[in-house]
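Reading through the structure tokens given below for one structure.
A single protein chain has been removed from this complex, and every other one stays in its place.
Chain nomenclature is as follows: A, B and C, assigned in order of appearance, with residue numbering initiated at 1 for each chain independently.
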Amino acid sequence: MSDHHRKLINDPDTLIEDLIEGMVSAHPDLLHVEGGTGRAIVARNGPRDGKVGIVVGGGSGHEPAFAGYVGRGLADAAPLGNIFASPSPAQIADAGRAADGGAGVLFLFGNYTGDVMNFGMAAEDMAREGVPARCFVVTDDVASAPADRAGERRGIAGDFFVFKVAGAAADRGLDLDAVEAAAARANAATRTMGVALSACVLPQTGRPNFDLPVGQMEIGMGIHGEPGIERGPAEGADAVADRLLEPILEELRLGAGDRVAVLVNGLGSTSLLELYLLHRRVAAVLSARDVAIHRSWVGEYCTSLDMEGASVTLMRLDADLEAWLDHPCKTPALRVGE
Amino acid sequence: MSDHHRKLINDPDTLIEDLIEGMVSAHPDLLHVEGGTGRAIVARNGPRDGKVGIVVGGGSGHEPAFAGYVGRGLADAAPLGNIFASPSPAQIADAGRAADGGAGVLFLFGNYTGDVMNFGMAAEDMAREGVPARCFVVTDDVASAPADRAGERRGIAGDFFVFKVAGAAADRGLDLDAVEAAAARANAATRTMGVALSACVLPQTGRPNFDLPVGQMEIGMGIHGEPGIERGPAEGADAVADRLLEPILEELRLGAGDRVAVLVNGLGSTSLLELYLLHRRVAAVLSARDVAIHRSWVGEYCTSLDMEGASVTLMRLDADLEAWLDHPCKTPALRVGE
Amino acid sequence: MATLKNAGGGAIVRRMADTIVENRGYLSEIDGKIGDGDHGNNMAKGFGRARDRIADTDTLSGAMHTLADVLMGEIGGSMGPLYGMMFDDMASAVETLERIDRAAFGRMLKAGQEGVMAIGEAKRGDKSLLDALIPAVEAFEADPGELSSALAAMKAAAERGRDETRDMVSRIGRSSRLGERSRGVLDAGATSCCMILSVLADETRARLA
Partner (left out) sequence: MATLKNAGGGAIVRRMADTIVENRGYLSEIDGKIGDGDHGNNMAKGFGRARDRIADTDTLSGAMHTLADVLMGEIGGSMGPLYGMMFDDMASAVETLERIDRAAFGRMLKAGQEGVMAIGEAKRGDKSLLDALIPAVEAFEADPGELSSALAAMKAAAERGRDETRDMVSRIGRSSRLGERSRGVLDAGATSCCMILSVLADETRARLA
């Protein structure tokens, strides 16, 4: 018996190209590819004159993030990096050019060295071409740095809310400063913590990317398998939900009358059944504090290949954030409104 | 190191009750519970006078099937059985009563002994109460019996299309005979085949429900882990897609000018990346035959807990099936139209 | 001639439930080979839940009715209707009796078998629980001795019947799509049915008076 996982892929060297062809073949009404690198997935019905271009991206392996959020009302384009590796400046710039409608472009991505460097270089390249491009870095993972160094935190599933808000703000015609400010408000109001119950298998090699014994869990693990804050015996749904919520509730200081949006996100192989059990507890805890849930999403929105595990994200709402969240969008992975 | 998988559940004895609370807590605008058994999830905005009631169901462990398809335009109610076990007649009848709008009720479910018996008993019970209730059995799994005994086949992911069509037909006001006939047309036009690359872990016990060594695949395996038609070394995306398509294409006799709907369905822990790779090949094979894809869905629509694997379903379309497929619906797992 | 008191037969059903719950893992494992691996889970859930609602002092017929109600009303699956009908019809066959003699016991078994066949439409040789149940009922009938002896014959026949399922090709239920691949393993339902009949035989014999 071998321990080599044969994944449903073809040649590892064309993995991302195959993925792009697959996504476009499944959603030809929503997506197409633009630019010479072949790595920029662009909304058929998104970019337009006078609108701030929204580009989201990062490494692959987090499907439906990031290209699944491309579509009218959300992102205009997404450059696809290799598995767990930022796209290159040229790939990012392809997405940026496609998204550009003359009002500037906002790049949104999680806070990782590679992404910061590559998106930063792409933004400089675009500026040289005369397109104002800015970077916005998502930092929602409470497990990745203490609150007084919140700016160093990783971006994980909270991307979902920050992207949604920025996409809505841009779709409503706000200018680049205002869209960036909206993203900043969303990011400041969003906290996530995750748990992993297994490593993920890298599809190219068929091997797990780290070691996590069956029956153990790691609290606070990142979506690329970056170690978390604590490892121990795996626990049940309620206990895990409580652990994930604790730092989130503390930092967001949620109390009676507050409103939140909830995302219970699966990392890849945790069943929807389990995710609903987590949501059940999240809803009960919030209800006990008289915090109202405006909307919930339960499912796989930002995965880590086939990792077993989940994350809980809360975004504390105000009237604007709520309106941006409810603004219609139509993308492969998310549909809101009529 | 233990081989006991601790799943994100609480007390195994309240697993399904917890799941129901979780689903309703996440989708309070769409779902609620009706009836004394507590096992019938009902659309808030579905059942109404004069409309044929649509009830879909079966065992749990296939989330989002079946309760994820409850909502306006699709199913009116779903009774939830235990993991991989049909709901009981009383639980089914609760769903049936909630769905009843005076025009009769259609029960739709996959072809399994347990479901056939329990839904059959429930239909008899309802008839005694004066509600005409009929059973429609989905039989899309080509791997489960030869074509000349197609009526004995299991129902797997093809449920998705048959439910969608029946739900649309009922929502458009067709009578019980016509809704049943629509379901029959959908079922006759729908074929699925699946592949498993791992067993699923039963959440109550933390153990795999059968043995499938890493690196092996089983073609034609059922969504409860029922053995398939062939076991061998796991293959790549294109090779697997070709194998799954072969009997489907043969039976549906698809040729130039034909139109189909496509479902590439993940069984639980196969990544969306891999599912898109399968769709890429499906699209290429269909395009080579000049078969047009009307619409595709790629994702987890009928799972087998956390099983690794996927299935491909095609529904051969005619004008009516296409219209029913495009008819709007709004449920937790599926949204179509405006 | 020794007979069984209906009153107090609740204890027999509770012992049955104990056995099923104890064999939860084993029954699921057998089911995993050619089915979906849940037979023990489903059975343990139903029998375990019924056990909590049955007192040792209940009548045998009352206890079997309770078990049938739980199986059919709350458990679902294949076993809900099949064992539900079996125990419901067995209970109905003796519910008016204070004491159950050999003839009544035989009628009870026969009623159970017919209940299963009416709902499930399977036959002997299909590789199902009927392959333990039918020969057991036949052996009970055919035995020339008293109730105690007929019970022993029933138990032995159930075990033989269970073992014979190993070489059968399934023609019913989940495993029926496997053809030849279903050969070579015991049938899960026949195994649980044999457990049920064995406990019924042993516990009844221990209570004959």
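As a convention for this text, contacts are C-beta pairs under 8 Å (C-beta built on N, C-alpha and C of every residue); 3 or more make two chains touch, one makes a residue touch a chain.
Keep in mind it's a predicted model, so treat the numbers as computed, not measured.
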Among shown chains, those touching the left-out chain: A
Options A:Gly101, A:Pro132 or A:Pro227, residue touching the unrepresented chain: A:Pro227
Touch with the omitted chain, as defined above, among A:Gly22, A:Pro87, A:Pro247 or A:Pro332: A:Pro87
Among A:Arg154, A:Arg259 or A:Arg316, residue touching the chain not depicted: A:Arg154
Chain A residues that touch the omitted chain in the full complex: 13, 37, 59, 81-91, 112-114, 117-118, 121, 144-145, 152-154, 202, 204-205, 209-211, 222, 224-227
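The rule is short, and it goes like this: only the chains that are shown with their structure count from here on.
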Identity of the most central chain, Cα criterion: B
Inter-chain centre distance, chain B versus chain C - centres from mean C-alpha coordinates, in Å: 32
Centre-of-Cα separation between chain B and chain A, whole angstrom: 29
